[in-house]
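Of the protein chains in this complex, all but one are displayed in their positions.
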Amino acid sequence: MDNLLSRTRHQAVFVFFAAAVVCWAQPQINPDNVKLTMAHVQGSVYVLMGDGGNITVQVGKDGVAMVDTGFAPLAVKAMAEIRKLNTGPVVWIVNTHVHTDHTGGNAEIMKLGMTRESVGPPRLVAQSNVLNRMSGPQPNGAPPIPEAAWPNDEYFLPTKDFFFNSEAVIVYHVPNAHTDGDSLVFFRRSDVLSTGDIFTPEHYPIIDLARGGSVEGEIKGLNQIIDITVPAKYQEGGTMVIPGHGRLCDEADVVEYRNMVTIIRDRLVDMIHRGMTLEQVKAAKPTLDYDTQYGATSGIWTTDMFVEAAYKSLSTKTVSEK
Amino acid sequence: MKRTLLFLAIAAASLLTTQVKVYAHHSFAATYFEDKTITIDGTLRQFLYRNPHSFVHVEAPDDKGVMQTWAVEWGAGGQLSRDGVTRESLKPGDHVIITGNPGRDPEDHRIRMQSIKRPATATAAEFNWKGVVR
Partner (left out) sequence: MFAALLAVPAFAQVDFTGEWAPLYHEDGPERLPGPELGDYTELPINAAARMAADTYDADRISVVPEYQCRPHGADYSMRGLGNLRIWQEIDQNSQKLIAFHTHMLAWDSERTIWMDGRPHPPAYAPHTWQGFSTGVWDGNMLTITTTHLKVNYLRRNGVPRSDKAIFTEHWMRHGDYLTVVTVIEDPVYLTEPLVRSDNWSLDPGQNIGIFGCEYAPEVPRPEGTVPAHLPGNNPYLREFAGWYGLPYEATRGGAETMYPEYMKKIAGEYHPPAKCSRYCKCTSLFDCNLNSK
């Protein structure tokens, strides 16, 4: 019963934040009503949960590195939690993708993260498509994003890396997965991988077609995560995985999620080849066996919306294959 | 006398149960047609002696004469070891004749071993194994 209530609570939180993401707006949040939880993952890496997407925090003698910055209204509260771990400057921030539940706190954290030891503002790393989308006209008539929130260290090659707090940090671009600007961030010595919203174990993946997302890219991204992760023993532990939302995971958890997306993809490809319309596909319930684990019937990202996005994503590819 | 008999009874029971090393990795009925058999005659390409299941990969023609690579599931290392089968028992290049249950997915060309025979050659003795893969 507790697990069911916990899942319902998670879904409510997800719907609230997903609404903000899709509407490209900062939600109205009262920080006093939000509980943030900082948990140690392993090595030098921690995760801050409750502020939009999961925020990865790496701390050490060099200062602080972060993956994502959560929502703007919670930036001060998030920074206060980080300061309980380390009082050094925020030197690196990596945005895993463009959505506001992961980037909303950028401008504020860029300011709050500076200390007397700072030699300059934090390096805000993101794949170049994130900068393109932030700096261009905003969809749905949303106001422009201030330049202070833009990445100042965008990358164009398949990977970018830097050395910080005695470990290599490797950033991998995953093309056209959740969006067209997704990054995975691997803390090599701590053996922790931050995945952004490529991997969200509580819900079907959001395939943001408008921002270059695709089902095939999502599957490639999940396979890339599985290639990077190494379990300690019998498929457990070893590389810890911080998903975009949800609990701490390892490779075995990613494998289950990858299998789900792959199996649903295979079903939809078959249905598309048989000439089924979107309505016919929805009526056939191709995700029934996974709906009780990942699905939703209401809110901003429902099962139907996932099926529709996947159908459209695969239809484009399938037609072009013909 | 009673204590001796009791000791022997316990020892006998222990001997039986220590042989029972079970972990039941997957369901054989779900994976194979247990009521059917297939025989292949070909060349061993790889012998994976391991847990949870050993495998031999064999190049042999299917029933249409088309060469396939067959994946033949065998016992765990422990089971084979008890049967006197070691990593050295078979080598890539050996001519083997295998009988077993065919897998349910025909694309995988998969067999659950029931027997394997390597006829004697000038350089290798005859090898035979017959049993139940657990």
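When the chains are written out, they are named A and B in that same order, and each has its own residue count from 1.
Please note the rule applied: a contact is a pair of C-beta atoms (placed from the backbone, for glycine too) under 8 Å apart; a residue touches a chain by one contact, two chains touch by 3 or more.
Please read these numbers as outputs of a predicted model, since none were measured by experiment.
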item	value
Listed residues B:95, B:117 or B:134, member touching the removed chain	B:134
Listed residues A:262, A:302 or A:315, member touching the removed chain	A:262
Residue in contact with the excluded chain [from A:59, A:82, A:145 or A:249]	A:249
Subunit A residues that touch the omitted chain in the full complex	1-4, 6-7, 37, 39, 49, 219, 223, 226, 234-237, 240, 246-253, 255-256, 258-259, 262-263, 266-267, 270, 284, 286, 288-293
Residues belonging to subunit B that touch the chain removed from view	10-11, 13-15, 17-18, 20-31, 34-35, 48, 50-53, 55, 69, 71, 73, 77-78, 103-105, 108, 110, 132, 134
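Note that in this section only the chains that are shown with their structure count from here on.
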item	value
Rounded Å distance between subunit A and subunit B, as computed from the means of their C-alpha atoms	46
